[in-house]
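A single protein chain has been omitted from the complex, and every remaining protein chain is retained in its original position.
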Amino acid sequence: MSEAQSSFRESRLDEIRREASQFGTVQQAGIRAAGSPLPKASPQTGYYQQHLLKEPQWTPLVPLYFFVGGASGSLGVIGSLADLIGENDDLARKARHMATAGSTISSVLLIADLGRPSRFLNMLRIFKPQSVMSVGSWVLSGFSAFAAASTLADILDTQIDGSPIATFLRTIGRTGCTVLGMPFHNYTGVLIGATAIPVWNNRVRSLPREFGMSGLQSAVSLLELSGETDSNALNAIGLVAAAFETWEGIELLRTRDRELAPTKQGLTGALIQTAGVLSGPLPIALRLASLFTSRRRRRLRQAAALSGIIGSLCLRYGWVAAGTVSARDWRIPLNIPEPDASTSFDRRAADSLTRRTP
Amino acid sequence: MPGLGTSVGRGGATTAQQSLADSDAILIMGSSMAEQHPVGYQWVVEARERGCKVIHVDPRFTRTSATADIWVPLRAGSDIVFLGGLIHYVLENEKWFKEYVLHYTNASTILRDDYVDAEDAGGLFSGWDAEKKKYDPETWLYKGSEPKKENGQSLPGHHDAGGGHAKDRGGEAGNTTEFETDDTLQHPRCIFQVLKRHFARYTPEMVERSCGVPQDVFLRVAETYAAASGRSKTGCICYAVGWTQHSTGVQIIRAAAILQLLLGNFGRPGGGILALRGHASIQGSTDIPTLYDILPGYMPMPFFDADSKTFEQYIKQHSTEAGLWTKFEDFMVSFLKAWYGDAATKENQWGFNFLPRVTGDHSELGYWLDMKDGKLEGLFVMGQNPAVGAPNGRLQRKAMANLKWLVVRDLVEIETSTFWKDSPEIERGELRTEDIATEVFLMPAAGPAEKSGSFTNTQRLLQWHNKAVEPPGDARSELWFVYHLGRMFKGRAARERTPKNDALNALTWELPTEGAVAEPSAEAVLAEINGRDLTTGKLLSTFEDLKRDGTTMSGCWIYTGVKPAENRNVANERSAHDALGHGWGFAWPKDTRIIYNRASAAPDGTPWSEEKKFVWWDEEKREWTGKDITDFKKDMPPDHKRDLSKGGLEALDGDKPFGMHPDGRGWLYVNSGLKDGPLPTHFEPLESPVENPLYPQHQSNPPSDKKQRPDNPYASTPHDSRFPFVLTTYRLTEHHTAGGMSRSLSHLSELQPELFAEISLELAELTGVSPNDYVTIVTPRALISARALVTPRMTPLIIQGHQIHQVGLPYHWGWKGIVTGDVANDLLAISQDPNVRIMETKGLVCNLIPGRHPAGHKALDELHELLEERP
Partner (left out) sequence: MSGATDHTGIQPGEVTSFLTDSTLCIGCKACEVACKEWNGISADGYDFTGWSYDNTAALGHSTWRHVKFVEGEITPGIGGNSAQQLSWEFSSDVCKHCEVAGCLEACPTGSLVRTEFGSVFLQPDICNGCSYCVISCPFGVVQKNEDDGRAFKCTFCTDRQKAGMMPACAKACPTESIKFGRLDELKVEAQVRLATLQSRGMTDAQIYDPTHTSVKGIHSMFIIRGEPETYNLPPRPEVPTIYLKDAWKSAAFEAVAMVGAVVASFFFLGRKG
């Protein structure tokens, strides 16, 4: 400290300052940014590397809702069409009942996320086409009503033969479930896609597809797990959905946008990648295998179904969590490039500088 | 504020904050105005937007620096060198405002032959008594002035125990109406030449060597500020406790006053010195003082056995032969009539002997030491939190443990009221609750919104506040408390009519009260302060009407006019009708916003320039007119020749604006009133890592009092290797002083939740401290921990070839409230500057080590270990 200095700053300290301003943290000995970055707000670090966007504030029930909703929407469609087109009355009835149960669970999950029932009613104060949440709430409500109608029709059918009320309810219910099941099973992809969260809005085109097909696969899988392992139609639908997911998965891997980092790294990346495998290639393989064996078919179909369901859950949880990770990325909304290796700090140069002592 | 008082006459800001908007350059030094006076700072910002250059000189880059045009880092405690450098620059480069200096200052006055300047005697002026460590200022007088002596000794203002507040005006040591001058300013002993020689060594090189300010930066400041001078330009200097809280504080302000006098900046719009005061009514608390050595209106408290044997002697010593202080007797008699009413008669010298006498150092810090030594029984603490805000907190808290009783009145439960159960001393085992016999009374106080009254703010402006809500519960106003306590005392005294109780019995103590709790009327107090004509009972509207025959009374003569009629309270008026805010509140004296404003006109009474036209002589109406109340005799023409027989302002020439001084001039050189010399001279702080480059024989201000003792130890500076860094303390916008009012509020606490130490990247690197880490700061008195705020805003300075690191520490934390932290003031020493007995908070030495200090008694072990370590 007593050594004479001719200028205000030494080159070493200039280096520290440069590094600090560039990266927000300093690697050198002496300034050990232990646990905390060297505070800095700059065009390179944003505002103290603090994320600009707010994190999603949904409870863990929301991804579950995404899953249940996706499945019930698809079940509604299957339940409304399967016995009309093919001779799958039991399967269709089961699907309808599951759709009804699913839509009810969906409402419960939503209410649980909001805190109290009356808050859900606020959703229905208005209808707002530009608000996906509003559209979704109406779709959920409508779908629930139609699903309930068709279930009621089924119940009435078992009591009275050929009741005109049952026919009316059935027609209305099934038409409604088909029409609303379509948006209900995939609107959640729109819901998160059309937001400010970079990882989501980057995939705004594919998320509805991915979520929709995942819902369809879950529907198929649920039916299979409930015993419908003989239906080739279901297996075919499952294959289509899994193929679609496989394609989406590959597409995702091929896209190198940095907004997508959370889908490839970390826990969220692992979840989404696992989801890709569990709802893509793995069920495809199992389903195809099931075609060539009759003894193990049941098992294989059940395995494929289980894989599809876990995959779908992973997908929802993975993507929602990826939103949180993405919201924390301060660089993206500020358009700040990642520091690349060529400008990064030269460790060796730092080590060669000796530390002064008091 | 004797710095300003002795230089220009009154111990108050000479201007209004609004007037800053008219400045061409503003030098803010010794204050972080944007942070501590953010509302007033709007006018600095406005001025800046109009093209004014704003300069901030501060050891740290603060929010003020950030909004200034020029920031100059300097070493804490080197301000006189910097200002001396500016004075030197102005003199050397002929930048001084010639006409102003010649007519309005004492530049031409010739000094006595036996005056010896500090420059010629290694740092000491003539008159130094090495044994008593004090000056006899007789040799400082003007040539031709007759010294005032009583019993051949003891000049007023230089008692051992006296603070300097009473002598704010200076000029009591001799009859300075008579003196020799040389208007050519060539006489070697004329003040102008003395000044030149005195500051000859305060060169840019010296500034660089002592302050750590590179010469080019210094010269940029010098050029910029010196340009704000002359007929059409003005500059203002703003300071606060970054200057005052030094062992040379008063002299720093003196240096600023010299600079402003040379540049012709007093009494003019956009000029002057803005002493930024602290608490909402701190100006009020020197006007109507809470200080031990003055009476209201800057009248001296009589000293035992010195100036106060008779009233006559007292009046004679403190009156002057010309200027406003010739009226001292009018003010004093009126004041005694206010206090003692009918009991004050000509026969009993207006009750002069009822006034207590100062017998020793009863300053705050003085009595605190007495308390520690067991010489004090009880203490009222009203609106103060010394356990946190006062220096050497450890000593202070231990001192309170020696009291029999302690009354604390506050808005919240503050540290001072709980020292006996949860102070660091208890935690560390230095004090034990069961051993403390102090009976502590904590009484809830009503806050400003819960009571009516006035504030006198930084620009001498009285503003009234009306009670907005009832105080909660048992909370009562100070007025209620003191009034009713006094009533009880008086009741007792009335029953016990001994001589001891004479003063109490004589005291007037009747106030109308109202409401269930019998709240006394604050307006009635204001009326008493304002004063009345006792023959008619009418309120007075100007102090000029005060008389010495006992027919008028006034509690504080400078405030006369604030309540000129029963139904009028000027402090409560709120319709400003001009830029200076006339119509809003009352600025003493006489609602003058810029004092000494006679100086805003040239000697002949015409405005200096169209741009700075302010107050001028209207030849037609034969009176002074303009944008302010004239701080002058309204009908006294510029060519008036002094008539000593008349006294008052008529005893001065018509071109002498500084009417408080017997010669009507601004004092570049102060012939009396200061205890450490007539001219500012640089001394190092009491603790400093740097050798005094100017006066190696005298490291620190010779007459300052270190109060050095085992419980108030010092580092052995300049070369104490245990304490290599400079430490300075300060405030944050987000908190208020000792924290009782901010650490108890969540909305403020969250803004600055933790005590931190601001250090440079370089110091962090040197000490191995990471950002946000805890560090421990050590001085000979204590050690505390804080978070490290590593910032480029702190920068090491190169002083005499060495890198000097500075540690900045805000002092708002204590152990109570929403956010807590160590008490920064535990690090400080109790010291007293010679003039006003203030402690040195702004420049000391410390060490800084990474990590947090241990808890409990281990903290003391660590302290002792660190103090012993001498690498």
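Things worth noting here:
Order of writing sets the labels: A and B. Residues in every chain begin at 1.
Just so we're on the same page, a contact is a pair of C-beta atoms (placed from the backbone, for glycine too) under 8 Å apart; a residue touches a chain by one contact, two chains touch by 3 or more.
Worth saying up front: this structure is predicted, and the values here are computed from it rather than measured.
Looking at B:W128, B:W480, B:F543 or B:F756, the residue that reaches the missing chain in the full complex is B:F756. Of A:F67, A:F120 or A:Y317, it is A:F120 that touches the chain left out of the display. Only one of A:F146, A:Y187 or A:W319 touches the absent chain when the whole complex is considered: A:Y187. Per the touch definition above, the residue from B:P38, B:P356 or B:G429 contacting the chain not shown is B:P38. Taking the complete complex into account, residues 8, 17, 21, 36, 39-43, 46-48, 50-58, 74, 77-78, 81-82, 85-88, 114-115, 119-120, 122-123, 125-126, 128, 130-134, 136-137, 178, 182-183, 185-187, 189-197, 201, 204-209, 212-213, 216, 231-237, 240-241, 244, 323, 327, 330, 333-336 of chain A touch the chain not shown. By the touch definition given at the top, chain B reaches the unshown chain through residues 34-35, 38-39, 41-42, 45, 48-49, 54-56, 61, 63-73, 213-214, 216-217, 220, 574, 576, 581, 584, 732-734, 746-754, 756, 771-772, 787-793, 795, 818-819.
The rule is simple: only the chains that are shown with their structure count from here on.
Centroid to centroid, with C-alpha atoms defining each point, chain A and chain B lie 67 Å apart.
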